[in-house]
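Not every chain is included here, but those present sit where they belong.
Chains: A, B and C, in written order; residue numbering restarts at 1 for each.
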Amino acid sequence: MLDSFNPSYNPACSPILRVENVTIRYQTDDHHVTATDRVSFDVFESDRFVLLGPSGCGKSTLLKSIGGYIPPTAGDVRLKGKKVTEPGPDRVLVFQEFDQLLPWKTVRQNVIFALINGGRCKTEKEADSIALHYLDKVKLSKFKDNYPHTLSGGMKQRVAIARGLAMKPSILLMDEPFAALDALTRLQMQDELLELWEETKFTLLFVTHSIEEAIVVGSRILVLSPHPGQVRAELNSHKMTRGEAGASEFSALHDRIYEMLFVEKPTARAGA
Amino acid sequence: SSAAAEASKVRFADQIGLLYLPMRVAIEKKLVEKHAKEAGLGDVTVEVSQFSGGGAVNTAILSGGVDFAAGGIPPLLKLWDRTKGTDTEVRGTISLTHMAYKLFTIDPNVKTIDDYVGIQGHRIALPSVKVSTQAVTLAMAAEKKFGQDKAFSLDNLTVSMPHPQAYAAMKSGSQPIKSHFATLPFSYQLVKEIKARQVFSSYDVAGGSHTGVVLYNTKKWKDENPKLFKAVVDAFSEASQWIKDNPKEAAELFKNSEKSPNTAEEILEMISDRSEVEYRTDVRGTLIYAEFLHRTGDIKNMPTSWKDYFWESVHQFEGD
Amino acid sequence: MSIEVIGARTPEGIVLRPEYERPVETKPDAKDVTRKLSTWEHIIGNEMVRKAAVVALVLIAWQLYTDLADVQPLVFPSVVDTLKALFASMMDGELFLRVWGSLKVLLAGYAIGMGLAALLTVFAVSSRFGSDVLSTLTAMFNPLPAIALLPLSMLWFGLGSPSLIFVMVHSVLWAVALNTHSGFRSVSETQRMVGRNYGLKGVRLVAKVLIPAAFASILTGMKIGWAFAWRTLIAAELVFGANQGGGGLGWYIFENSQNLNTDRVFAGLLTVMLIGVLVESGFRAIEKRTVQRWGMQR
């Protein structure tokens, strides 16, 4: 359908999401702040694409721009060849903020709300069973009738994750979803995510600040420089799994990224 | 066929109090309905809206919310002045009541109007300063006494206060309200309950009894409903006559139609006091108000006679 | 791990203690972890008693004042006299009639006012110009007293209830719209984004996200709107008076004040106050079930 408007888009070999030279500036009352600077990357269908970069480099901003909330100051975000102008349930976002649950709905209702309004379910009953399924996956069945304000920080984030996963969107955008989780829960969540991906091969755009997590979760990693974020590198990691965390390839990639991010090389400064 | 062309409904604006007794009688005894029928107009309905004050009544008549309203002479003069020559020109339909506006005091130092000059801690309550008929009457009295440039010299003693509240203030004696420009039933209560003394009455200013409350309506309505108009005039003349002939029944009718704090006997006593009130259809002593209002610029047109601001149909009644 | 003196400080200044490990004790079962509240705890949450106490205190203060200051009962009757008049008016059924007469009009005005406020705020959140329209109209019309509108109201709606409803809508509309709009504008950006993420826009976004998220503000607006509807109705009834022997509480108050029945005037006012307290309990119940339950307000 969309394709008819964009003859240039061919789903077989074109990226599903194309970010081209995107610069985003925030306008505050008396000045601009550049959050991302001429960022380009392509995400193909079924990619597990990770955005990795230091705090404040514009990862959340990029994600919100792809989500359709923030129009780029310069450059284009194209989804299936069509310019992104507004949010929609085809790109479900899991936000970084703890207040992303609707406080007037219980945990279960929060998921149902998304399923019904996002058009994934027609009936309340269908939505309910899906919601319970995903809440079980994030180990929160016991708290399904709690209101969000009675949950701990990590529990809130898990509900948001369940809500995002339950939606089965064609692209899932996740902004540091596991940051508030303890080691085990985090591993479990990563596994759940990968398992789900195995099942449906949805496209995942994942923001994290953990290099390990990036390598484990991602199939391709976009490394961003510190504020204002520019692309430093795009790397493949589709062959690494957690099992190999100790292995030399894994740690070589880890060290490579670490160096890229945090050890400023003379080349990086050459342009200055 | 002319009957069919006229309205089947007459709407009156009524207010609370003994001054509006003729209207109460006309309504309760269904006199308008009776006279309309006699004039061959068939069944007309009478609709009554009660208002709390003159301002709302004026708005009601100008916006066409009511057909007839009752009010004092100054409001009528202002309405007439502003609408003169238009098709909503307002004029008096018939005089309902002759009544005195009386100034009472509980201050032993005040005997005459002269004593207000330079008085301290003493205020005169009236329904609203400057614009109410009482305020105009006070100014006319002051003008008569102290000269034209001093007409408003007592204005700074006056305060706006609804009658019941002013009465309560006089009774409590603890407030600076020491004088009250009252009408029935408060003038009666003031004398009876708290032995207030009368300083002067508007009859002194006018040199005799004068019309206090009149019924008025617009030219448009009168022209559109000539027969009904006449029926209303007849109904109200009959009401006046009936009160005159049956004061006791009139007092009882009033008592039943309103939650008056007074007994029927007291009401009878009030309406029988000719220094207070008379229900008369002749128009008296109104031109001096017109002259005063014209002099002070409140009305622009100076009538030459009371007939200028009353419809021809009542010119048969006496007046001056 | 090397052995060190327990209780002594390490060179860095840390007090050394032995390690220990212990099994998790009898896992309290689900029932214990999420135990139902006792009836007593339910009762203690009830604030009716405390509120009744406040009402009682007000009445006592009033009685004491009239007793001690020895004010003229014609100006300010005592509680006892007022209550007597209240009972008398209730007994002869008049008061109920009057209250009902007022309530009918009030509810109509309130409902229409709320509806218009909803329309106006939806329009206001949908664009920057809409927001300017709302704030400018509110700034212009909100300060106008109902009395100033009565002539227009009579012109457009005649003398009956529609006129009263018109001026009441005027007094409800702006307060509710202001509070609702301000509430909408304060909704967390994240929650707004979540709503839009799931495809909500326009009226649906307002209904499903903005209204619940701004519910505390909306309730406040509704409370103020309710109070001002009463104020306006009573004041307007004083001016308009009654139609065909009808008339509400405002007319009851006016008529009795004209006839020097000050105790009945105060009985009328007391009725308004008591209705206010009743309605407030209703609002409170809503608050408890909504914003408070959702943790959005203490």
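By our rule, contacts are C-beta pairs under 8 Å (C-beta built on N, C-alpha and C of every residue); 3 or more make two chains touch, one makes a residue touch a chain.
Keep in mind it's a predicted model, so treat the numbers as computed, not measured.
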item: Copies per chain type across the entire complex; value: A x2, B x1, C x2
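Going forward, only the chains that are shown with their structure count from here on.
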item: Most central chain, Cα average position; value: C
item: Subunit A-subunit B separation of Cα centroids, rounded to whole Å; value: 82
item: Separation of mean Cα positions, subunit C and subunit A [Å, integer]; value: 43
item: Parts of subunit A lying in touch with subunit C, wherever the complex brings them together; value: 64, 67-69, 86-89, 91-93, 95, 97, 99-100, 102-104, 113-114, 117-119, 142, 147-150, 167
item: Interface residues, subunit C side, partner subunit B - complex; value: 71-72, 74-75, 150-151, 154-155, 158-159, 238-245, 247, 251, 254-262
item: Subunit B to subunit C touching residues, read off their complex; value: 11, 16-17, 47-53, 55-56, 59-60, 62-66, 162-165, 167-169, 171-172, 174, 189, 258-261
